[in-house]
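Shown here is a partial selection of chains from the complex, left in place.
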Amino acid sequence: MLATIQTGIFSQQVLYDTLLADCAQTPGAIVTFTGLVRDFNADGPIEGMSLEHYPGMTEQALIRLATQAINRFSLQNAGIVHRVGKLANHEQIVWVGTAASHRKAAFDAAGYMMDTLKSSVPLWKKEFQHGGAHWVEAKSSDAQAALSWLDGSES
Amino acid sequence: MIAVKTFAQVREIVGKSDWHVEVSSQLTVSELTEKLIIQDARWKQALAGQVLVAVNQTMRDLSYRVQDNDEVAFFPPVTGG
């Protein structure tokens, strides 16, 4: 299991190899998701972003998320890497990887990890635009109820 | 003493990330916010929007009772991923 907050860039190959190396059996299916900084939003072009986290709590949330995905979808392994700090346009923000016997579990688990990450892990995005900066609005306040989920009450 | 941490918009409004509140007995998160507003009026604005609370890095609500040496964090809805 791999769960990391880091400022530096990550390598697709290294993360794929790490995910695979930690599987007890050879999985039949590996799914990866990578999120990138786009160079525009609804209001026009942006000039990069920065990401803030809650040191300690954010790392624990990622560990719980990967662990719970492994249990819930019977994965052979799962990994999640999220960057924080200043990120330029087009840079990688987040990587999620899942390894399972069959493709449905690998796909479902990767989608689930991204959904849960977006609603439940303490991370905040600020976009630089028009010479200023603004915090990104959360998509749905309802989804934030899921934050409590990562505290282990459901596992 | 309770250590109070702030993140993102909340931190920017109150002007710094780390705060401290002296307590003589248990109090709810709601009562803790009253003490913070007394310390600095900017807390009133910071808590006006949707703000989440974690006590010792576990999500809690306003009625949760905090005690000496707890770490209480206030932050907006999350936007990672």
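Letters A and B name the chains as they come in the text, with residue numbers starting at 1 for each one.
Criterion: contacts are C-beta pairs under 8 Å (C-beta built on N, C-alpha and C of every residue); 3 or more make two chains touch, one makes a residue touch a chain.
In this text, all values refer to a predicted model and were calculated from it rather than measured experimentally.
Per chain type, the number of copies found in the complete complex of this structure file is summed up as A x2, B x2.
As a working rule, only the chains that are shown with their structure count from here on.
As a whole-number value, the distance joining the C-alpha centres of chain A and chain B reads 26 Å. Those residues of chain B that touch chain A in the complex are listed here as 5, 7-9, 50, 52, 54, 57-59, 73, 75-81. By the touch criterion stated above, chain A contacts chain B in their complex at residues 35, 51-54, 56-57, 60, 82, 93-94, 114, 117-126, 135-139, 141, 144, 147-148, 150-151.
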